[in-house]
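Apart from one protein chain that is not included, each protein chain of the complex appears where it belongs.
Right, subunit A next:
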Amino acid sequence: MSTNNDIKSLSRRDFLRYTSVAGGAFVLGTILPGVSPVWAASETDDSSNTLNLFVSIDNNGTVNIVCHRSEMGQGVRTGIPQIVAEELCADWTKVNVVQGLGDEAYGSQNTDGSRSIRRFYTTMREMGATARTMLEQAAAQKWNVPVSDVFADNGMIVHKPSGKTLGFGELAKAASAQHVPQVKTLTFKSPKDFKLIGKPVTSVDLPNVLTGDTVFGQDVQLEDMLYATIERCPVVGCTVKAYDKDAPLKVANVVEVIEMPKQHFPVLFKNLNGVAVLANNTWSALQGRQALNMQWDLGENQRHDSAAYLADLEKRIVTKGKSIRSAGDAYTAFDSANNTLSATYTVPYLVHAPMEPPAATAVFKNGQCEVWACTQTPQSTQQNVAGALGIDKSMVKVNVTLLGGGFGRKSKPDFSVEAAILAQKTGKPVKVVWSREDDIRHGYYHAISAQHFQAGLDDSGKVTSWVQRTAFPSISWTFTGTTDEPQTGELSLGFGDLPFAIENLSCEVHKAPAHVRIGWIRSVSNIQHGFAIGSFVDEVATKAGISTSDMWLNLIGEDRIVDPKTQGFQYENYGESYDNFPIETKRLKNVLNMLLAKSGANNSTSENEGWGISVHRSFVSYVAVATKVKVENDKVTVLEMHSVIDAGRVVNPDRVKSQQEGAMIFGLSIALMGEITIKEGAIEQSNYHDYTVLRMHQSPKIVTHIVESDAAPGGVGEPGVPPVAASVTNAIYHASGKRIRALPINKHYSV
């Protein structure tokens, strides 16, 4: 806990500014970690402008808790308030969750990187405890009794000796006048007394989902709104040569045809070049768009062919690359090893395909822009919209709707930029509706990649040499237009942080230029690195004639903290301090051992069946996965999956469980069928019939085990994904003897 209490008592007006919701009589705000350094440097007390507001209590006892993060199914609009309400001793039935607007005062609102709970757990508890203390002080004052005689319970303050009570609502006004206590004087609940943290509290949005009473980005409707659909250039960097402006206008209800501003590299979050058709309803806009008869100047990237590109990567990845981490002399040790093996693994381009295609609505009036969007990044939306319109970002207000899935796609605000541009050009509210085809063909793609591994073993089966290489187009290219090799941030995702105790090690990268917009998708580069490492350990185990789990335990080695910096790699550790979140081999081995005990993955199976396992640390959490498959008549059936997650202290076990279930299924989609291919620079897939994702009949029995821990909370949304693909291909190997090194599996077997 920090020493100074940055929590302030505030006015209703402040609450309104950050939430567009009227606050109650008692409003507390605080500074989140990582907030602008400007305030930190200033000692003045006009800080209400940069405070982040979290809690307000109405006279009727309603406790409003601001969630400044985006809900996309991970349960954050429930988890964050749970923490505050716990320390506040609030009555959960009186908690109202208020969605925060996009505002830099919140610090980073980027809901990605699996960090909402891990970043704000402490601050949220301090906030709850502060509010509770001030309510207790107010009650003691009203009753004229010592504050030590009162306590909070379920939305009330209780006078211990007499049993009399006052509700939070009755105390709200008096509490707002109390002195804000120092953090060091606060008392916190003991975990054994937790009533909300660690409990499977039902999602606050669930009842509305069941009746269809929800507003996602696609659902926003404003009076006099126009519906826009945009025909975008099929190749990144191509430009509009000609189009028929009149034909769409002949379609009933089409009202305008607008060419989008011409953009150049880097692609950033700018609009893609193209032409928008605006109508009084979505369907008319889509009809009008078909009449555009677009002609393009396709540009350089039309030469991009994903199959040829991957073949080229595979050719280069077997050669020595640029070292980013090393120990001993991996090459000499390899040459003198008794047994050696090597393998190359590939993963294709992937796209997010959330069930809700991107959508944003914007209004531009009197130099100000208001946006409603299913965004993971309201501040980036604010900044990019402001940039596109040439106005100050203070003139852009961003309302965050529910997100119909995000997976990283909706942390790119390009679709909000499009809506804002069209709103400015038309002077009317405009909703830009992305079709599924738009979503599949104009995404920010997970990078195509190749990994090459080689290992040397001595007579006893001990690994004495390990070389691993990776090559994939970098996300940084999206921002620079020039980056042509994997960057440290991406190599920190399951590659340069290899947790193995091997004397002779070399981790290397190769160049890989980009030809499409590259983005991050759930667990990012951990996808290809987890697949490659998890597969290669299985192959090395087979070579050594021991079980895969024993090989994992041998490679991980004794209990210790692994620090990749000692071997020259500037490991970024998901932005967390290494003191708080080191790589602990004990925890990695623990999830693996627990997995074996719970799943029975080391037991024998029926004919044509096999188990596969893998384990991976990402987003400072540890996950092990075991998958059982059947391979028969050239068809793979996934029978069951078990996962174990150690994410430190867990706030809502049911939502952690549901995230693990979802991660298994997301990982299965990647492993079994995920593939975007590119010909002549354009994406070949277009909808769910050719970019297939897992359906119910392919979904196995899934069992989730959560490690009970009081360690600091780690990430949950993403860490389940990386071990999945390797667990599946390893299981296929053990069932059939066939090793799959090139994803997806449906190129080799029917699924």
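Assume contacts are C-beta pairs under 8 Å (C-beta built on N, C-alpha and C of every residue); 3 or more make two chains touch, one makes a residue touch a chain; residues count from 1.
Criterion: contacts and distances are computed from a predicted model.
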Leaving aside the chains on screen, match the unshown one to its UniProt name from "ABC transporter permease", "(2Fe-2S)-binding protein", "Cytochrome c oxidase subunit 2" or "YCII-related domain-containing protein". "(2Fe-2S)-binding protein"
Options A:644, A:702, A:716 or A:743, residue touching the unrepresented chain: A:702
Which one touches the absent chain: A:23, A:73 or A:288? A:73
Hey, which of A:407, A:552, A:571 or A:611 is the one touching the hidden chain? A:407
Chain not shown, touching residues in subunit A: 71-75, 200, 202-203, 205-216, 218-219, 221, 227, 252, 281-284, 286, 353-357, 402-407, 433, 435-437, 654, 658-659, 661-666, 687-689, 693-697, 699, 701-702
